[in-house]
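For this view, one protein chain was removed and the others were kept in their places.
In this document, chain identifiers A and B correspond to the written order of the chains, with residue numbering beginning at 1 in each.
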Amino acid sequence: MTDRRLGWLLLSPALLLLGALTVYPALWVIWLSLQYRVPVFGIARWAGVSHYAFLTVDSRFWNAAAVTGLFTVASVALESILGLGMALALRGQQRGRRVAVALLLLAWALPSVVTAKMFEWLYHPAGGLVNFVLGHRAINWLGDPALALPSLILADVWRTTPFVALLCYARLLTIPADLYEAAEVDGAAGVQAFARITWPLVRPILLVALLFRTLDALRAFDIMFVLTGGGPAGSTETLTVYAYRALFQTLQVGFGSAIGVVVFVLVMLVAVIYLRLIDRQESAA
Amino acid sequence: MALRPARAALLLLGLLLALSPAGCGRTPPGAGPITLVFKHAKILGPADPVPGLLRRFEAEHPGVRVQAESLTWSSDEQHQFYVINLEGGSPPFDVMMLDVIWVPEFARAGWILDLTDRVPAAERDAHFASAIEPATQDGRLWALPWFMNVGLLYYRKDLLAKYGLDPPESYDALTRQVRLIQAGERDPQLDGYLWQGKQYEGGIVNVLEALWANGTRVIDERGHPFPEPERAEEALAALRGLIESGVSPAWVTAADEELTRRPFGDGRAIFLRGWPYALDLFELPDSRVRGRVGVAPMPRLAHGPVGAAATGGAHLAVSARTRHAELATALVRFLTSEEAQRAMTEGAALRPSRPALYRDPRLVARDPTLPALLPLIQRGHPRPITPYYLMLSTTLQPEFSAVLVGRKSPARAIRDGIAQVRHLEQALGH
Partner (left out) sequence: MRGGRLRDALVLLALALYATPFFWQALTSVRPDAELLPLASLLPSRLTGVHYQAVFAKSLMPRALLNSLGVAVISTALAVGLGALAGYALARLPVPGRGPILLAMIAATAFPQIATVSPLYLLMRALGLRDTWLALILANASFALPLVIWLLAGFIREIPCALEEAAATDGADRIAILRWVVLPLVAPGAASAALLAFLFSWNEFLFAYSFTATEASRTVPVALALFPGVFEVPWGDIAAASLLASLPPVLIVVAFQRYLVRGLLAGALRE
């Protein structure tokens, strides 16, 4: 057997599975989004772009888009700052590194449904730790439309900051110590050393982490679906939650697919930016 | 040798293929005696009468065994369970308990058996009309009512008597009474009127009642949403007004039945909108409001009638794919019979769907409130009877919820709601 044929033989099972369960659905969803589909009642008719046309005037869609945008921007920004800070704090760690990394990664590794349930309990008006620590307040964190989104963002930041921290930490460990020593000789220490050495070296990896987190934040579903269900009054309803509700609650497979396609396009736009970035880094290297 | 990883993967796949259909809970095809599988939600109350009733049915039908399997508690999950099992499959059950709002949907989907010619007209007419109507679709009968629910205005008899007041017939009167009593009692713990404003089916029920109380509907006979938008806006504004004026605490916008039933049961509210089951709990020996609770018809708004309450409850239907249609129908008829409903009313905190039982001396002796409930149920409305009810409800829930918490104006929510429902109807081909 030639290497070429063997190559295809080895690749084919994986490509077959991906073709059937990733590529085909990704194309099918576009087709579905152009139809009226209500499987329960056997409805399957051509809709053209009418779902997309409705989305342009659908206030619930624009609300969900705004919530998704706010959620993404706020949580990614907070994660970047906190993650970098954590990495800087961890850099000098001599003892207990394993324990430190374990404590850090714990939040990241837990199922997001567990995180949602944990925070639901932490935020509980009467039984939650948060109100207890604030001095026996009775704040309804998840029930108040003004507080629900910030509370949700905080839970997501808790869950995903460790990812950013780990990436930055790994980069920091590769910076040779003599760079700092040389800088010290030049009279640069503290903030100056950070600005001259650390920041330029960490920035590319932070950018990568940021893009990854943006992709994940745009796709996020579990945490808001379980923590708030999109409520109260739609104040935490993201595009993914709206799509799910259209698909499985009002059973409009065509319309729900159209919202899914919008998420898909948004995510792919960010992914393309990311691929370009890798490309540039590779060609620069 | 060389392909071992691939072979191992194949083996694993084979293993899992052998494992996965073994999902438990499926009934083996009856070899000897016929087994009927009956799916129902857990029956709450002092004593579960269902097992006894099933044994009696078995005694009357030798060679038949009824296997009762319980559904999960949440209504959404029950619905999902049915949809997944009924859609295009052969469901592992014969008789099922359905929330009344699903009956037209299941009928249109072809999942349940047409009972029209299997149930004598007299037997059908022995139930409340408001329970039979929603079980009728395209002129055919698809399910029989098992028990009945109706929205009630609970009030504190002792407090109203103390201030010389009668139960309020309108929301304006209710508001005045709350102000008067709160001013007199000077108890910051005492709330005015509790109801269910959370974004869920129960919240929709509260909004529908307000629409009816203002003489309008969510959808007309031809399926047009909000035929009188101004009246619908007034109704929503009235509910929001209850919160803004402090008659209802802000947390009712996140409250379901139990979250409101508890404070009222602890004596911390003057009025409560609830279902009849709460009455049994208020009259328990250790209840703090025992003997101090009255029930009245739901109040009205400017343009509607008093007592515009929603009816609800559970129905029993037969799976269209059952292999024992005769026996399964017999079981449904038996469980909805006068005799069985009497047992259900005695043993569980449920109300029968047969008006005659509300005057039954034995039942009235046990529960003196039954006769008073009868006119309240007779005045009740079923929710819109359409196969698309659940779609309609879940589509409108966020709009109503946004008004109740103050994120949207009533006018805006009605406008957005109309656009949403029209889009839905486009999909349905209306």
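To be clear about the criterion, a residue touches a chain if its C-beta (ideal position, glycine included) is under 8 Å from a C-beta of that chain, and two chains touch if they have at least 3 such contacts.
Bear in mind the structure is a predicted one, so any value in this text is a computation, not a measurement.
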Identified contact with the non-displayed chain, of A:Leu6, A:Val73 or A:Ala182: A:Leu6
Chain not shown: contacting residue from A:Val99, A:Ala146, A:Ala182 or A:Leu201: A:Val99
Interface with the undisplayed chain - residues on subunit A: 1, 3-4, 6-8, 10-11, 13-15, 17-18, 20-22, 24-26, 28-29, 32, 39, 89-90, 92-96, 98-107, 109-119, 121-122, 124, 126-129, 131-132, 158, 163, 166-167, 170, 205, 208-209, 212, 215, 218-219, 221-222, 225-226, 239-240, 243-244, 247-248, 253, 256-257, 259-261, 263-264, 267-268, 270-271, 274-275, 278
Absent chain, residues of subunit B that touch it: 1-6, 8-9, 12-13, 15-17, 19-21, 23-26, 42, 44, 72-74, 77, 80-81, 84-85, 87-89, 258
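The rule is simple: only the chains that are shown with their structure count from here on.
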Rounded Å distance between subunit A and subunit B, as computed from the means of their C-alpha atoms: 38
Subunit A to subunit B touching residues, read off their complex: 13, 36-41, 43, 45, 47, 50, 54, 57-60, 140, 143, 145, 229-235, 237, 245, 248-252, 254-255
Residues on subunit B engaged by subunit A in the complex (per definition of touch): 6, 80, 83, 87, 105, 108-109, 198-199, 251, 253-254, 387, 390-391, 394-395, 398-399, 401-402, 404-408, 412, 416, 419-420, 423-424, 426-429
